[in-house]
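All protein chains but one are shown in place.
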Amino acid sequence: PDAVYFPGIPAIPFKPDAGPNETMVYKTYNPKQIVNGRSMEDWLRYSICFWHTFRGTGADPFGFPTLIRPWDDGSDSLANAKRRMRAGFEFFSKLGVKYWAFHDRDIAPEGANLSESNKNLDVLVDLAEELQKKTGVKLLWATCNLFAHPRYMNGASTNPDVHVLAYGAAQVKKGLEIAKRLGAENFVFWGGREGYHSLLNTNVRRELDHMAAFFKMAVAYKKKIGFTGTLLIEPKPKEPTRHQYDYDAMTVIAFLKNYGLDKEFKLNIEPNHTTLAGHCYEHDVTVAAAYGLLGSIDSNTGSPDLGWDTDQFPMDIKNTTAVMKVVLEQGGIQPGGLNFDCKVRRESIELMDMFIAHIGAMDAFARGLLCAAKILAEGVITKQVAERYSSFDSGIGARVEKGEATFEELEKFVLENGEPKRISGRQEHYESMINYYV
Amino acid sequence: PDAVYFPGIPAIPFKPDAGPNETMVYKTYNPKQIVNGRSMEDWLRYSICFWHTFRGTGADPFGFPTLIRPWDDGSDSLANAKRRMRAGFEFFSKLGVKYWAFHDRDIAPEGANLSESNKNLDVLVDLAEELQKKTGVKLLWATCNLFAHPRYMNGASTNPDVHVLAYGAAQVKKGLEIAKRLGAENFVFWGGREGYHSLLNTNVRRELDHMAAFFKMAVAYKKKIGFTGTLLIEPKPKEPTRHQYDYDAMTVIAFLKNYGLDKEFKLNIEPNHTTLAGHCYEHDVTVAAAYGLLGSIDSNTGSPDLGWDTDQFPMDIKNTTAVMKVVLEQGGIQPGGLNFDCKVRRESIELMDMFIAHIGAMDAFARGLLCAAKILAEGVITKQVAERYSSFDSGIGARVEKGEATFEELEKFVLENGEPKRISGRQEHYESMINYYV
Amino acid sequence: PDAVYFPGIPAIPFKPDAGPNETMVYKTYNPKQIVNGRSMEDWLRYSICFWHTFRGTGADPFGFPTLIRPWDDGSDSLANAKRRMRAGFEFFSKLGVKYWAFHDRDIAPEGANLSESNKNLDVLVDLAEELQKKTGVKLLWATCNLFAHPRYMNGASTNPDVHVLAYGAAQVKKGLEIAKRLGAENFVFWGGREGYHSLLNTNVRRELDHMAAFFKMAVAYKKKIGFTGTLLIEPKPKEPTRHQYDYDAMTVIAFLKNYGLDKEFKLNIEPNHTTLAGHCYEHDVTVAAAYGLLGSIDSNTGSPDLGWDTDQFPMDIKNTTAVMKVVLEQGGIQPGGLNFDCKVRRESIELMDMFIAHIGAMDAFARGLLCAAKILAEGVITKQVAERYSSFDSGIGARVEKGEATFEELEKFVLENGEPKRISGRQEHYESMINYYV
Partner (left out) sequence: PDAVYFPGIPAIPFKPDAGPNETMVYKTYNPKQIVNGRSMEDWLRYSICFWHTFRGTGADPFGFPTLIRPWDDGSDSLANAKRRMRAGFEFFSKLGVKYWAFHDRDIAPEGANLSESNKNLDVLVDLAEELQKKTGVKLLWATCNLFAHPRYMNGASTNPDVHVLAYGAAQVKKGLEIAKRLGAENFVFWGGREGYHSLLNTNVRRELDHMAAFFKMAVAYKKKIGFTGTLLIEPKPKEPTRHQYDYDAMTVIAFLKNYGLDKEFKLNIEPNHTTLAGHCYEHDVTVAAAYGLLGSIDSNTGSPDLGWDTDQFPMDIKNTTAVMKVVLEQGGIQPGGLNFDCKVRRESIELMDMFIAHIGAMDAFARGLLCAAKILAEGVITKQVAERYSSFDSGIGARVEKGEATFEELEKFVLENGEPKRISGRQEHYESMINYYV
């Protein structure tokens, strides 16, 4: 019964000496291997998303579905939903991944009205509970899909019509309840339709106020029902909306601070969103961590030559090293994880492609972990960076950091000490050092 | 003596019936004309920047200077600096512009050390004071150039070396003093080198902390000396630095909020920076205003097909209308203004091109003002936008806005009222209405 | 029977004095009005595309359909296809547009196999023929959809499997036949899947050779059946494919020249594709015309802040003026036209929005035509441009143009005449002149 949906595919083995053509084995990811004092699976906390991997069809704006799954009859029936979920847990288990993530509407069909939708959801949550127990796979996070249904076309919490906002509220209410029931370690908000297509018909401030009110109600309800997972906001600059209010990490932080919500939320950073916002791959991960707000990561990648979200599997070791270095430096990503918000290419139509893609990405992050761990363990680079800032460790630098210095005092320092010595930034030296490790 | 530097060029007249080839007259800008109850010049508050217009040489990364000005011998002498300033005031006066703006190092040469630089500055500030008095031209804002000198190559307030930070502090100390003396209505910070080229050699959090400490000292010193102008931060996403910490309006707001500085600063928005950050032209102006933080505008434009700051003269009426609509709606931009942070193209080498470019942009903004004023006066569009949000004016919508609603209550509302009606966003209708006005 | 599908909506009238809120009337477009010697409709040759306007659902990668049309039951039946077509011709007629355009699979459902698909097509072509005759609406161009069906996921003419190429060939064979039957004035190729997602699995040269072979067969078949319409290739840089072989106008020209196909094809330029390729709006229109290869225009627009094809209705008068200036200068766009390859926003769900969008765009192009015509008729700008190049009209300049000059002769000229005089490019002057007209 363990091989109903992926017959002939075994639990993916660890085979470090495999050849190039063997893409159905782990060459680096070895969950129990200890790295810098903790197991690989503890650092990496991989999660698989249900939407792309079990609801993605390969359709794109110019083409029809290509991904035909034997268990999926294309219907909106509960039976079909259950088969999908069972296939999902078989898939998670065969990969040896310990977490999953979903939107409410991925796992259960939307009904004719809210009550029916909630009832459908309950059926599938029952099954999820059973399968979680049976397989040991846990829920990294749940989220509500407040963007796909036409009612949300003009936004959910930022919709000009309070009736739609109310609908979103009802949906998140239920979402928090099932998150609690399934032991979700986090709950995510992604505001795909919270933004504008045109400023001509939009009152930006009023919409932002409504979004904040919505989040405050979510916090209140979370506390009321005793859900203890972390609330996360996932920034994205644009697409489907022309401008999303959660543009990037700093934009979300501005919003949270402005409405006094920064103690209640952290960020779920997706690097493909980061690069679409005009930053380098690891920027938002770094910035969120710098402000103590890095909650979880949707680990994927885009193509730098494309202007939309391709949600590709991350395969670049330099990128995975950079991300894992931040994670290691902040002592892990718990209770967040590395959720693969990725989809196989539309042309990768075989079931095996689903495995190959995840395995390749997991190995890429495992290699990144090993590189980053080595960088930190050897300390050559980190020591040189610390040295760069050492003038702030004592004397007038320390006074600046403590907020004790004044302009008058600093002017005096310059009048006495003259022109600063010019110090090379040595960027190419750092790049060469990184190439030693990667 | 009024025509020493631009002989043969008269005060630019208003000539509404001029033909296409007559680009040395105002066709729309008529300073005393009353628009929605105030004079054009009161709404528009034009300012000319000294750096581009009197220090720009036409050099670019691939080419040598092209803009040869008869009064400028290319030397760093005080005499040359004085001639430039006199030419500037003749230029401002002939255009009929009432404000100017400068960096400390634009108007006076950097000396062999800080004391000498400050002494040079005093000489030119004396002259500026005299010329301001004589011409009635006022200082919209002053700022310090903390990015061009090699000492600042790794940042000023975010430099890893406190000695450089101290130098920047000393420079801003003096800058605030001369701003006060010249009656500057604002003081601007643009952090061209505050950011990173590579995360490999950078401690982001420590740099941000230093930047905040620097701003706090600036606030303290401003208060101490009784300078009453508004402090403004000017966002820019990148260039020269790969990532600038003041990426866009929301990023700056996040920073200010995080360090408790949001009561002390407003924003100076430059649309060419806004578009480089991936937003539409009027986005940051709109967002800054939405948060009550729109302090001033560096009115220019870029080319949407280019990835760097071209600082072109704004000539698009749709853009100027969008900006002026925000300004009108917030009741004016005082004590800020519309500073033309623009440069003539490197190939526009004639003195007349300086005039033509400013006149064209001033007319473009005057047309934008007239369009926006008409839109607001007629109220057709604004009324339709207000109507879109009317469900929040009473009932459950008003409860949401007041923070009184709960998820439970909203769920009940949905269970009772069912699926929301779908309401067209009517974007093309709004676009057509705008085309009526523009 | 003329108002079956859009009851209550009359033929759109010309009402030049309409107010801002009246977006269901033409304010500028007056088909019979004479402009520079020809009627507006002769210069503008508007065409409406069937795919967006009658097959678009409002679905996007993050959301379900929103555009519910009363005549469309969502089925793939022939009856449904016929209703859609009848609605289309009512729509074209009410707008007073004289041309339409379609893909084979837009108008008729794909069958279980090629024969069935062709049979379906014949049924709808019969109806189209009847409706064309009845309404006087003509076919600007037909095209084959070689990108939506999963069989084409890896390309049609560039598919690694010749079986798929053969399928595409069979489809285009039929496409040319129906184009002939319906009197299409052109036939378009858009290679949405001809390109690559990854160079790792791609043999670029072999794919380009196959594409050329495919086009050569198309030319041969066109001649064989006596179809006299122009063959057009429509460039697009990317999306859905990461890189499309028909990147932009010059890329297509390179391809055509390389395979000796440049006498057999012209270009169908879509400005939203032009800007996605990194050019300014009118670049590809200008370049194609410069090489005598501008065949037709898919008149739409994108958002410069977005990296994907939004196919918005063109509403910017500066853009439409620039395009119409090229069209006027080349003496018209015949046998091509201005096909609105545009879709209403997903949120513009009312039937009226379909009209408003087309009317707004038609008025925008009509305004562009009037501006461009005035610019050319007055000749102020064109004369100044001609003057810029006048040194090539005689003497050594004329020798260069005729290919008679040599490096030795030009060196001698420089040795005798010394340094060239520097001449201002006067860009801002030109921009100001354009603002006079727009």
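Labels A, B and C are assigned to the chains in the order they are written; within every chain, residues are numbered from 1.
We adopt the following convention: a contact is a pair of C-beta atoms (placed from the backbone, for glycine too) under 8 Å apart; a residue touches a chain by one contact, two chains touch by 3 or more.
Since the model is a prediction, treat every value here as computed from it, not as a measurement.
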Among C:A218, C:L232 or C:I297, contact with the omitted chain is made only by C:A218
Among A:T275, A:S296 or A:T321, which residue is in contact with the omitted chain in the full complex? A:T275
For the chain left out of this view, which of A:F14, A:W71 or A:Y437 touches it? A:Y437
Could you tell me which of C:K134, C:R206 or C:K383 touches the chain that is not displayed? C:R206
Missing-chain contacts on subunit A, rising order, are 19-21, 23, 27, 66, 275, 278-280, 303-305, 313, 315-318, 344-345, 347-350, 353, 356-357, 359-360, 363-364, 367, 378, 380-381, 422, 424-429, 431-438
Contact residues on subunit C toward the hidden chain run 113-115, 150-151, 153-154, 160-167, 169-170, 172-173, 197-206, 208-210, 213-214, 216-218, 220-221, 237-238, 242-243, 247-248, 250-251, 253-255, 257-258, 276-280, 282-283, 286-287, 290-291, 322, 381, 384-386, 388-389, 391-392, 395-397, 400-401, 403, 405-408, 410-411, 413-415, 417-423, 425-427, 430-431, 433-434
Residues from subunit B at the interface with the omitted partner, ascending: 58, 60-66, 147-150, 152-154, 192-193, 197, 238-240, 242-243, 276, 303, 305-309, 345-347, 349
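Keep this in mind: only the chains that are shown with their structure count from here on.
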Pair of chains ranked first by number of touching C-beta pairs: A-B
Centroid from C-alpha atoms only, then distance subunit A to subunit C, rounded to Å. What do you get? 40
Which subunit C residues sit where two or more other chains touch them? 66, 303, 305, 345, 347, 349
